[in-house]
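Notes for the one structure printed next.
In this view, the complex is presented without one of its protein chains, the others remaining in place.
Let's turn to chain A:
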Amino acid sequence: MAAKKLRRAQLSQEMCERLSRYQITTCQDFLCLSLLELMKVTGQSYHEVQKLLCKVSRACAPKMQTAYEMKLRKSVNPSSAFLSTTLHSLDRVLHGGVPCGSLTEITSPPGCGKTQFCIMLSVLATLPVSMGGLDGAVIYIDTESAFSAERLIEIAANRFPAYYDSDEKLLCMTRSIHLYRELTCCSVLKRIMSLEEDIILKKVKLVIIDSVASVVRKEFDTKLQGNLAERSNFLNRGASVLKYLAEEFTIPVILTNQITTALSSGPGLRADLVSPADDLSLSEGSSVSGKRDSGYVTAALGNTWSHSVNTRLILQYHDLPTRQLLVAKSPVAPFSTFFYTIEKSGLILQGLLTFFKLWYSTVRISPDRKDQTNLVWEGTNPALQPIRVRNTALKDTLHDAALPSTTGETSRNTSNL
């Protein structure tokens, strides 16, 4: 409510006129002044000015609610608190699915499945509530022109063959996915600012931006002076508008990000703050442990952006065709990892059977425990989490100690489904 005009803050007419002579028209201008300055511009005494300050503050302060009221409101409508991803283990770990009302980021190297995941989530959002969807439209802001409508229909038809049994239903679904192609930072920001009206008009229940990183990295070269600050500014502004939209309408907002190489001697930390980069045994993908001046791959857009997103999912390569999904940052979930492949019907979580053939060759695991790949791994700073990229020597990776902390925990992963 910063831009709220003072006359709506219930100040008297003459006071507003007097203030506008000093170019103070909004609540923001008023509250930024010190008490002495306010006395000067309003011509009032000290106590009067304090009363005015309270009046203006009341006009733009947020409403109070107790945590109990928030919980009641959520429990009244539990299905609207999450968008189930239909990847059961992931949903369980995230307490229901992709949370509504906050920003979720999906980071991965190219070709791992970000866009596939986004397309799959678009289909899920249009499903009726009874099937776990949000029964609403989707706004898809595409900056890389990677969205494929054919693939959308393929995923829908294959994932829910019983529901999408006719062409009509498929076409109806495609009608509720609104695609915007924006190719510059400016236009993306403008589009984000104008989303509020679209969301109300089209009854949108999911906003996807694929991808934030591509426009930002095209236009901001962080090596040039001043660009880093500008970039942070742009990202922060975008993030705060998106957070506002997510909370106001209680919808999930999904953003995708790319990867970058961080040099371990680059963002080095102070001596008393240890850098995870110094211990390269953590970076599974990097094969240069011990070399201090080599880099590792991590999420792009920097530290500040990692603060702004509430949930971060990392997709990375494991071995062809399997990939790995890491829950790297979440306020409700611990660090977890899952394996998946990309099939006709979208992403499918892999079961234990495939991966522990080497270890439990005689154990028969029943097929309905397919997606119990709920391994715990010890994650680290989400902004510096190393990500495995595709490398050419794929044969070697199969026999690596690729799975993080698999001691003992695996045998305990018979969690009740």
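Points worth noting:
Quick note on the criterion: a residue touches a chain if its C-beta (ideal position, glycine included) is under 8 Å from a C-beta of that chain, and two chains touch if they have at least 3 such contacts; residues count from 1.
The working rule: contacts and distances are computed from a predicted model.
Missing chain, UniProt protein name, picked from "Protein preY, mitochondrial", "Coatomer subunit zeta", "DNA repair protein RAD51 homolog 3" or "MICOS complex subunit MIC10": "DNA repair protein RAD51 homolog 3".
Interface note for the absent chain: among A:R92, A:K202 or A:R217, the touching residue is A:R92.
Residue-wise, the contact with the chain that is not shown comes from A:T66, picked out of A:Q13, A:T66, A:S130 or A:S166. Only one of the listed residues, A:C27, A:L83 or A:L170, touches the absent chain: A:C27.
Where chain A meets the missing chain, the touching residues are 1-2, 27-28, 31-32, 34, 39-40, 43-48, 53-54, 56-71, 74, 92-93, 95-96, 101-102, 228, 232-233, 236-237, 240, 243-244, 246-247, 265-270, 272-274, 276, 279, 282, 302-304, 306-308, 310, 312, 328-329, 331-334, 336, 374-376, 378-384, 408-409, 412-413, 415.
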